[in-house]
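Next up is a structure, given as structure tokens.
For this view, one protein chain was removed and the others were kept in their places.
Entry: chain A
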Amino acid sequence: MASRVAGRKSTKRKQFEDDVDVAEDLHHNGNLEMLSDEEEDGNISSDDGEVDTFPGIVNESDTDPDDSDFSDQEEDEVDEDEDEEDDEEDESGEEDGSDDGEESDDSLHVFPKAKTIVSNITNQPKIVYPEIEPEYDSDSSTEEDPNRVGYIPMHWYDDMPHIGYDIDGKKILRPATGDELDKFLATVDDSSAWTSAFDKNAQTDKPLTSEELDLIRRLYAGENPDANYDPYEPMTEWFTGKGKEEIMPLSGALQPKRRWVPSKWEKQKVMKIVRAIRQGRIVPSKPKSTKKFEPYAIWSEPSSSHPPPLPAPKPALPTNAESYNPPEEYLPTEEERKAWEALDPEDRERDYLPQKYSSLRLVPAYDRFVKERFFRQLDLYLAPRVQRVKLNIDPNSLIPKLPSPSSLKPFPNYRSLQFRHSQSRARCISVSPDGAWVISGDENGVVSLWEIIVGREVKRWTFKGKIGSLAWCPRTDVCYFAVGVEDTIHFIIPPNVDPAVLTLTQSVLAPTTLPPAPATPSPVKWTTPPSNTWSQDTPILTIDLPASTGIPSHFCWHRRGDYLASVSTGGAQGGVWIHQVTRRHSQAPFKKIKGAVQLVLFHPLKPHFFVATQQYVRIYNLAEQKLIKTLLPGIKWISSMDVHPSGDHLIVGGYDRKLCWFDLELSEKPYKVLRYHTRAIRSLQFHPSYPLFASSSDDGSIQIFHSRVYNDLMTDPLIVPLKILRGHQISEGLGVLQVRWCSKQPWLVSSGADGSVAVWCS
């Protein structure tokens, strides 16, 4: 306490020093051992009464006895009271606020020379120190350790350029640090670098003291950091041990009865067991052997009624190849051996390679024995079992027995002649109703007329653009045919027609008095050139379909020869038109139709109309103007269709090679689906009088079938494949594009993509 007071009042004390013995005061100071950052400990801590070399006091002071310390102090205090009145304005602030600062003041600022002046206010002498100037030659700057920011948390200044303030309130700047390389070089040079650590206060690396190093070592070794700590101190016994036993009970309560009376409940439990043992319910130390297993006549009792589970299939019995001494032909060749070894074990047909040993003693152990047993067991408990009926029949008995084709003659079986269109595909053909003439059209716009028996071209017409379709009018009293070229249909009378027929035909196609125009104007125009310009080369009648309907790709005449249905494809709008020749009128039967129409057909007997879109065939009643039926052939894209002359059966062919036979009485699904062509079916037709139909395909073949249809509803139609006609070349993936029957004979006319038109005769 004395020191504190002394420190606080140091300035006053110094004022006194002239009057009072200064040396005493000094000595007192030394006694307190005020440690500062300065390293002149020796001076300060020397409490023996030796000579003090305190710079500011040297001139006046002498050594004094120690005893006077306290009295001195008291005197000081007395003086202080007096002083306070004197210079209150100077010191009142300082006195309460910072003791420490003054303490340090006291110790730090002893070096500069103090001047003793007489105070103006009190008229007392007082010591005034000069300002500290941190110059180079000043005392403070020459000192080793300048950082006197005090004991403040250094992290306050982590983000600052300075590290604190000096006594004068000036910033102490952070000393410059070198880059990593410098640091590294410094560590290389300095041998003690690894035992030094960064001191935040000093902002430099400082070597660790030996105590610190020892502490680190201890921590590292997992020892107690305190070297003096003894973990195995002898225990101090407080309540146990000789002479320290607690003899008297803690409480004076009586012992409860249960402590010394045997338990009633325990007795009950034990008695329960005892009784059980007496009665033989519990057998102590039961002999174990009674539980042992022994076989007995398990099947002597009648078995349960439910049937046994199916026995597991037995493994196959070994064959000759498995013998240790098989015939030599069973031994695998080198290639077979290699192939066998290259296969995965599960892909191998046999799990062993046949081997031959000359005698039994040379046969080695089979290395996969255990594994095979294991696999067998896996099969037994992991593999699903399926019961299969083993068919032991001749595979040929599966082929249906059909009448021989030779008994179903006549049918076309050879090519009698061939007519060639030069350099382009023969797209379409038509046979005249009397069966004597054929017209064929190609993609260059050439239509040729030739005789079916001779095969010589009689007449040729050339149009602009592809010929889409050709159709001969089925009427026998007139003679003309329709040609479908781009957006137009031309009606042409062939040459060399009987004059009576010719006049009738001309009157049909170009009557002198035109029928009245329909009430509603039609987009289709019927034009006939004037009669003086008629010739065999030009069409007598032309129907102009609306622009951009595309090529009429399909024609279908009604059996009476008055109506012609045309289907145009490829155009922008396309569509179906029904043209009536006598009335010179065209109408579109459908306002709009779902899907792209591929084909249309008139029913041979009823006023029905078949429309094949890409996937469906719809049957409409034209008289009643309604849909009768939709057939579902299951074909991706229908290519061709024909109706049997009886009108009850329909065949539909598709680009996906399927041919569907529909019995119209029966169902919307096909009665039979055949798939025998290897490429898309292009064309189909029933023979008008013989029980035949033909189909042609892109594989270049024509297939002739016998198709007998019975009037009896119970009997299924008989379809017998008769003949495959080959002879057309495939060009650019296209084969036979169209087949047409000759109406009177069992002859077939076919046009191919190779430009040839062939006649097949029986």
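The rule we apply is simple: a contact is a pair of C-beta atoms (placed from the backbone, for glycine too) under 8 Å apart; a residue touches a chain by one contact, two chains touch by 3 or more; residues count from 1.
Here is the rule we go by: contacts and distances are computed from a predicted model.
Hidden chain, UniProt protein name from the list "Pescadillo homolog", "NADH-ubiquinone oxidoreductase", "ARM repeat-containing protein" or "tRNA-splicing endonuclease subunit Sen15 domain-containing protein": "Pescadillo homolog". The chain omitted from view is touched by exactly one of A:Gln377, A:Thr582, A:Ser667 or A:Ser731, namely A:Gln377. The missing chain, though absent from the display, is touched by one residue of A:Ser119, A:Thr195, A:Gln355 or A:Ser522; that residue is A:Gln355. Touch with the chain omitted from the figure is made, among A:Asn123, A:Gln268, A:Asn396 or A:Asn711, by A:Asn396. When the whole complex is considered, the residue among A:Pro130, A:Pro327, A:Pro523 or A:Gly595 that touches the unshown chain is A:Pro327. Only one residue in the set A:Glu294, A:Glu665 or A:Glu732 touches the chain that does not appear here, and it is A:Glu294. Contact between chain A and the unshown chain involves residues 288-289, 291-300, 303-304, 306-309, 311-312, 314-315, 317-320, 322-330, 352, 354-355, 357-361, 363-366, 369-374, 376-378, 380-386, 391, 393, 395-396, 398-402, 404-405, 674, 676, 719-722, 724.
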